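Here it is, the structure in full.
The other protein chains are all here in position, but one chain of the complex has been omitted.
Here is chain A:
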């Protein structure tokens, strides 16, 4: 069993060195929010405040996307009245905010994460399950 345990460990260490996953935070229900807890693997790599700021702003953007405001309500009613055919020609409010989020992540990568050898991925590519932070392997160890 000793050999198998070490193989498993090596695989796991390799994954840890390459990626850190920020999981979803469900304390407010099914809304898309991510955990702001600073992962221990990044302690040597970046500032805790900056990380928390990034995740906090992302959470706010997702909250804005899912908010039941007057705009989304109007959009929903219009869609219902037109038998939902309006979505064929119109971009939904959520999609507009997702574009904003993509731009924000790009900006954060350029300004803060890339200089430290890290890369943030857009959670929409992972089905809004996780935010992945890639570590440049040459920096690890």
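Assume contacts are C-beta pairs under 8 Å (C-beta built on N, C-alpha and C of every residue); 3 or more make two chains touch, one makes a residue touch a chain; residues count from 1.
The criterion applied here is as follows: contacts and distances are computed from a predicted model.
**Student:** If you look up the hidden chain in UniProt, what protein name do you find among "Histidine-containing phosphotransfer protein", "Palmitoyltransferase", "Glomulin, FKBP associated protein a" or "Calcineurin B-like protein"?
**Tutor:** According to UniProt, the chain not displayed is called "Palmitoyltransferase".
**Student:** Touching the absent chain in the whole complex: find that residue among A:46, A:65 or A:105.
**Tutor:** Hidden-chain contact among the options goes to A:65.
**Student:** Tell me which of A:36, A:50, A:92 or A:109 is the one touching the absent chain.
**Tutor:** A:92
**Student:** Which chain A residues touch the hidden chain?
**Tutor:** Output for chain A: 1, 3-4, 6-8, 10-12, 14-19, 21, 24, 26-30, 65-68, 72-73, 75-77, 79-80, 83-85, 87, 92-95, 98, 124-130, 132, 137.
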